[in-house]
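My questions all concern the structure below.
Left out: one protein chain. Kept in place: all the others.
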Amino acid sequence: MKYVDEFRDPAKARVLVHAITRRLDGIASRRQRPLQIMEVCGGHTHSIFRYGIHRMLPSTVEFVHGPGCPVCVLPMGRVDDAIALARQPGVIFASFGDAMRVPGSKHSLLQARAHGADVRLVYSPLDALQLARDNPRHQVVFFALGFETTIPATAMTLMQARADGVHNFSVFCNHITIIPTLRAILDEPQLQIDGFLGPGHVSMVIGIRCYDFIAREYRRPITVAGFEPLDVLQALAMVIDQIADGRCEVENQYGRIVPEHGNPLALAAMAEVFEPRENFEWRGLGSIAHSGVRLRAGFAAFDAERIFTLAHRRVADPGDCQCAEVLKGMIRPPQCRLFGGACTPQTPLGALMVSSEGACAAHFRYARHGMALPPAATTTSAATAT
Amino acid sequence: MTLRDTHVNMGHGGGGQAMRELIADVFVAPFDNPLLATMEDQARLPLAELAALGDRLAFCTDSYVVDPLFFPGGDIGTLAVAGTVNDLAMGGARPLYLSCAVVLEEGFPLEVLRRIVASMQQVAAQAGVQIVTGDTKVVGRGAADKIFINTAGIGVIARGIDLSARNARPGDIVIVSGHLGDHGAAILVARNQLALEADIRSDCQPLSGLVAAMLAVCPEIRCLRDPTRGGVATVLNEFATASGVAIRIDEDALPLREAVRGACEILGLDPLYLANEGKLLAVVPPAHADVVLAAMRAHPAGVDAAIIGEVIDQPAGMVFMQTGFGGQRVVDMLVAEQLPRIC
Partner (left out) sequence: MCLGIPGQIVAIVDAQRQLATVDVGGVWRTINVAFIVDDAHPVHSCLGQWVLVHIGFAMSRIDAQEAERTLALLTELGEAQAEMAAMGEIPEIPEIPEIPEIPEVTAMAAIDGNPATDNDRPA
C-alpha cells in the first residue's frame, strides 16, 4: 500500500534505531536517568506497541504515554448520559466503535444495547446523518468525541444537516481540544518529560505553530509525528537530537500530511459550528478550562444536550483507580495496583483498559509479560544497511 | 409434490401434514439420499461400515446464526455444512453424516429457504457427506432472527491418527492453508454498516479433502484447527497453552489479500483476529514441513498455503510475532469482538 509500506521499512528502522542509540550514548554521561519522551496521542501508543518499537530501543530512552485518547478521558458521567440518550424511546444512538465498551457507572453502550437500546456502530458522522434520513420517525443522536482531528467532520456533518433540513438528527458533543491538555500536563509539577512527540493528525488540522508555547515557555522540544512506525522512530530521533543539541524547537516530521498552518477550511468549519466551553471535565485529570467545545446557538436544534434532559452527574472513578496517574504519565500501567488483577481488558475498571490504544490496554496486550522474548529469528530480511 | 406456500407459517412446525410436505419438498428432495428418504425419526447407520474406516467416532455440533444470511462467497447454508465438516476434519476424521435442525421465524420466505438448502447440498456433495436426519421448528414472528441452523456431524478417525492441540513440540513448523481474514472482512463489508465496498469473498469451504491429502503424506501431523471466530491469533494461543510451548510467527509470511488488508487499515482492525471459514492451521514436525506444504499447495483448497512460524519452548503459553518492521510483539487471545475504531 502506497504511503504506508514505505514507512514500515525494517531496513530504515534499523538505521534509525542505530542513530538513536548512538546519540543517546553520546549524552549518557550527562544524565542520571533515562530520557522520557511523551507521546501525546493514543494512536502513537498503539503504533509503538503494535510494531514492537518499545522493544527496539535502548534502555536510555522511555516512552511516557500521554492522555491523547479521547475515549480514555471521557468521564463516566458523560458515558452514563450517552447511555441515557440511547435508552430513550425512539432514539437511534450512533457511535464509533471505540466508545462502545467504555464502562459508565453501571453499563457500557454495548451492554445497554443488549438490554434493548438501539445503539448502532458507525464509521463516520456522515453515516449517522444518513441513518437520520433513512429513519424519519426516529431521533438519531450521534456520539461525537475526539480531538481536533475529528471536530471538523462533525462540524461539516452538522452544516449539512442544517442545509438539508434534517430535523431528526442531533449530536451529543464530547469533543475536546489538545492545547489545554498539553498545558495541564506541562504544569504538573511531578512530571519529568524531556520532550514530546506531537499528535500528527490533530496537527493536520491545527498546524504546528500552536505548539510554540511548549518550546518557548516550557523549554521542551516537540516533534510532530506521523503514525507509521518509521514516522514514530524518525520523530523520536529528531526530538532526541534536539535534546542532545540543547535545542527547543517545534519540528514537523510529518510534513507530507501536516501543513505548517493546518487546514483553514477545517478550522473555519470548526469555528462556524463550535465554541469553547468554559470548563470540561476529563476523566482522571479533573476539570480543564476551555478544553471542550459545544455547539453554537445557531445549531441549537442539533444539540442533544439542549434537546434532551441529561443528568450530568459527576461520577468518580472507583477508589482504587489510578487512571489519573497513568494519564499524566506519572506511573506506568504495570505500576497501577489494579493492573492485570482486578483491571484487565476483559474486566476493565478504567477507560485506559477499555480503549484499544489506552496505555493500559496496549501495555496489557502487547507488553505485560515483562519477560524478554527470545532474540529475533534470522528471517529473509537479514541485517544489511540500506 | 411441490409445496405451494410461499412463506413459512406456524402450521409448518405443527407436526402435521403441512410440516411433512415442507420437509419432503424443501429438505428431503434436495438432500436426496436413501437414509433421509426413509423419513424415519432417526437415521440408522451400519456400524460395520463405520468400523471399517477407523477406530474412533468423531462427533461434533454447531449452530449457525450469521447476519447477513447471504454474503459474497457463501451463505448460512454453506457455513452450516462446511463448519461442521471442518470440525470433524480437524480431528483427522473422515466426515460422513450430518444432521440438520432448523428454527424458522414465521414469515420466512420459502424461496430463501430453498436457496439455503441448495447451498447446503452443494457443500455436502463437495465434501462427500450426506445429511441424513433433521428437525424443523417454527416460532412466531420476532421470536427468532429469520433462521437458525444447527448441524451435528459424525465421522471416523483412522487408526494411528492423533491430532490434538496438546501435541505441539519445540521445533515444529506452523503452516496456514491460505489467505487470512477473508470471511471476517467479507461479513463486515456485507453488513454495510460501514458503507465500504470491496471485492472480498468469504473463503467458506469444506477442508476434509485437504486434510486427507495432508495426512496421506504425513500421518504425524501434530495439530490441526480451523481459525473461525477469534481468528488465527486465538487458535495459536490455544495450541501454545495446551501444549505448554511458545509460538513465534513472522508477520511478513502471513498471506493476506490486499483488499482485506485495506479494510483492516481503514477500520483499525487486526487481521489475526478475523474469522476464517475455509482455512486451517497445521503444526507439523519439521522434517515433514516441506512435504506437507507441497501437498497442500497441490490441493485446490491449499494453493496459497504458507509457513508462517515455528514452535519454540519459551516463554510457555505465549504467542508472539516478529513484525515486518523488525520489532516483536505479543499476540494475545481475542478478549472481545474487535470493533472498528477511529482512534
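Should a chain be cited, it is by its letter among A and B, assigned in written order, with residues numbered from 1 in that chain.
Simple rule for what comes next: a contact is a pair of C-beta atoms (placed from the backbone, for glycine too) under 8 Å apart; a residue touches a chain by one contact, two chains touch by 3 or more.
Here the structure is a predicted model, which is why all the values come from computation and not from measurement.
**Student:** Just one of A:A266, A:I288, A:A324 or A:L352 touches the chain that is missing; which is it?
**Tutor:** From the options A:A266, A:I288, A:A324 or A:L352, the contact with the absent chain belongs to A:A266.
**Student:** Who touches the missing chain here, A:P67, A:P180, A:G200 or A:P348?
**Tutor:** Residue touching the absent chain, from the options given: A:G200.
**Student:** Using the document's definition of touch, tell me which of A:L24, A:M38, A:L57 or A:L85 contacts the absent chain.
**Tutor:** Residue touching the absent chain, from the options given: A:L57.
**Student:** Just the residue numbers, please: which parts of chain A touch the chain that's not shown?
**Tutor:** Touch set of chain A with respect to the missing chain: 1-4, 6-7, 9, 11-12, 14-19, 21-22, 34, 41-44, 46, 54-59, 61-63, 65, 68, 70, 96, 123-127, 145-147, 149-150, 152-153, 156, 199-202, 204-205, 227, 230, 234, 253, 255-259, 263, 265-266, 269, 332-341, 357, 363, 367, 369-373, 375-376, 383, 385-386.
**Student:** Which chain B residues would touch the chain omitted from the figure, given the whole complex?
**Tutor:** Output for chain B: 189, 194-200, 257-259, 261-263, 265-266, 268, 326-327, 341-343.
Note that in this section only the chains that are shown with their structure count from here on.
**Student:** Can you list the residues on chain A that touch chain B in the complex?
**Tutor:** Those in contact with chain B are residues 1, 4, 8-10, 13-14, 42-43, 46, 49-56, 69-71, 96-98, 100-101, 120-124, 127, 146, 150, 229-230, 345-346, 355-357, 365-369, 371, 373-374, 376-377, 379-381.
**Student:** If you look only at chain B, which of its residues touch chain A in the complex?
**Tutor:** Residues in contact with chain A: 193-196, 246, 248, 250, 252, 258, 261-262, 265-268, 310, 312, 314-315, 318, 320, 322-330, 332, 335-336, 339-343.
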